[in-house]
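Every protein chain but one is kept in place in this view of the complex.
Should a chain be cited, it is by its letter among A and B, assigned in written order, with residues numbered from 1 in that chain.
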Amino acid sequence: MKRVYTKEEACIGCRLCEVHCLTEHSRSKNIIKAHKKEFPRAISRVLVEELRPVSFAVQCRHCDEPVCVEACITGAITKDESGKVVHDEEKCVGCWTCVLVCPHGAPRRDLERRKVAKCDLCPDRETPACVEMCPNRALVYEER
Amino acid sequence: MSYVIIGNSVAAVGAIEAIRRIDKETPITVISDEPYAVYSRPLISELLAGQVKEEMMGYRAPDFYERHGVEAKLGTRVVSIDSKKKTVKTEAGESIGYNKLLIATGGTPFVPPMKGRELGRVMTFIKMDDAKKIEEMLPELKHVVVIGAGLIGLKAAESLHHRGVKVTVVELADRVMATVLDVEAGKVVQDALENAGIDIITGDTVDEILGDNMGLVNGVKMKSGEALDCDAVIVAIGVVPNAAFAKASGVEVNRGIITDDHMRTNLPDVYAAGDVTEGLDYLSGDNRVMPIWPNAYIQGKIAGFNMTGEERIFTGGLAVNSIELFGVPVVTAGMSNVDSDDLEVLKKSEGGSYRKIVLRDNKVVGAVLVGNIDRAGLVTGLIRERIDISAMRERLLADDFGYIDFPVELRKERLGVAL
Partner (left out) sequence: MKTYQLPEVKIERDKDRCIDCQVCVRQCAFEAHKVDEDGDVYSEDEKCVACQRCVSLCPTNALTIKDNTPFVKDNANWTAETQKYIWKQAETGGVLLTGMGNPKPYPIYWDHMLLNASQVTNPSIDPLREPMELRTYLGSKPDKIDIKMVDGEPVLNTKLAPQLMVKTPILFSAMSFGAVSYSVCEGLARASKELGTFWNTGEGGLPQNLYEYGPNTIVQVASGRFGVHSEYLDAAAAIEIKIGQGAKPGIGGHLPGEKVGPVVSRTRMIPEGSDAISPAPHHDIYSIEDLSQLIYSLKEATEYTKPISVKISAVHNVAAIASGIARAGADIIAIDGFRGGTGAAPTMIRDNVGIPIELAIAAVDTRLRDEAIRNRVSVIAAGGFRNSADVIKAIALGADAVYLGTAALVAMGCHVCQMCYTGKCNWGIATQDPYLEKRLNPDVAAERLFNLVSGWSHEIAEMLGGMGLNAIESLRGNRLHLRSIGLSTEEMDILGLQAAGSPMA
């Protein structure tokens, strides 16, 4: 399956992937509204780690044998037929078990909603927002 | 050919999903004495708290059994196994044949012999029906005593508190969650509970449950001699494997059903998984009962694969616990609270936040995070993958510990290759 991969040598640490991920997961999908008018604010599912000059983006790896799926106490996280690891916000109770078990530290805590937020590979788009909006092609969406 | 699974919870689901990855044909029968389709047992506290509705308790979609070709015999109790004839017998006398059998009967609450334990409103809290029963009593409840400050006891206490009931938790140890938390972490959690208005009594226990002339609880008498008035008691001092019927049928049981690395029991074609087992502990290398949800799923999965003939090895369970009480999240992994000379402890505590990492031979073997628990899984991953942390030692306690602190090669491998 296609996954998002980071190219550390091209990541410039601008964090635009985070900005656009948040926007994509907002109600309005309007960048300004999403950041200034929507409460609670959506949260980005991608996280840029940085220790200059190195930086890279981390998001759910959509593991082949996802430990989060095995650990989720509500069944909110499942792996669908395409291999995507999907998270059902309705079911999630914010117990943070997935936060505790994901070896990549991918699930992020949305404290306002008390839910986990994790990469869903942007179901409404052909290419995930982070990949498409990266100004330096440091993220790629491909089969490896 | 047929698969039979006794118990209808997460271990059963783990097995069903694994079986169906390999074998799409052979019928599967699941037998459970609970009348419900598989639900998220840990959510019974949220159900009681009114935070989750019953419709949302389902662990899998309503069409789960249908889609997986499973016949679910609910409300049916198994009383024995005949491993020669390869049948199981139900309470109603029905005999069901199997080729491969999985025992996934979970645990049952341990209620110690004490005076008054048979009184009305002496409760345990591990089933959906327990939550419903307490819900029915709620109008009568003003003060409830919870015996045991483990995860289940505290969740029950929090739920009742949310419903406006005064709660006192009694714990024999000197702190809450004593099995997984050290003194410092225990204190943070206890403070949160007490600040919220829950009374906690440690270093003491209930000697006797007192009842009124209607046979209902009206108080408890403590070991210290003190007496408390209350309208109900919830006993939550632990669960024991539900293995008695299995033992009687010839399955080898110590504290739980003894399983090998294929999740096989001593009887041919009989497997066991979940809270009922005494499986391998990843860190200690010993067998022990590890009654946590993820472990039950994984054991069920391994059993399921092996039942189809697809060989998978159970490499051992890792104890992980995550709980949030009154807004204070607490997570633990591995040997979070073990004292031993060969262990090195790194810790840091500041402003309601606590971080502790336990090392052995430069590898992480345990962790406790309270407050800021973001990306705790990175640490759990270090434990599970037995990664040498010499290069990142200094950063393990940092709130923003991340992949950036990993050696480059390891990081690239982890980010480039799906695990």
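One rule holds in what follows: a residue touches a chain if its C-beta (ideal position, glycine included) is under 8 Å from a C-beta of that chain, and two chains touch if they have at least 3 such contacts.
Quick caveat, the model's predicted, so the values are computed rather than measured.
> Quick check: which displayed chains does the absent chain contact?
Visible chains that the missing one touches: A.
> Among A:Val4, A:Val19 or A:Val131, choose the residue that contacts the chain missing from this document, as touch is defined above.
A:Val19
> Looking at the full complex, which residue from A:Glu9, A:Asp124 or A:Glu142 touches the chain that isn't shown here?
Of the candidates A:Glu9, A:Asp124 or A:Glu142, A:Glu9 is in touch with the missing chain.
> Residues on chain A that touch the omitted chain in the whole complex?
Touch with the absent chain occurs at residues 7, 9-16, 18-20, 31-32, 35-36, 52-53, 133, 135-138.
Just so we're on the same page, only the chains that are shown with their structure count from here on.
> Which positions of chain B touch chain A when the two form their complex?
Listed in rising order, the residues of chain B that touch chain A are 14, 40-43, 46, 51-52, 56, 58-60, 293-294, 297-298, 301, 320-324, 329, 331, 333, 373-378, 380-381, 384-385, 402-404, 412, 414-419.
> What does chain A use to touch chain B in their complex?
Against chain B, the touching part of chain A is residues 3, 5-6, 8, 47, 49-51, 54-56, 58, 61-65, 67, 70-71, 73-75, 90-91, 93-109, 144.
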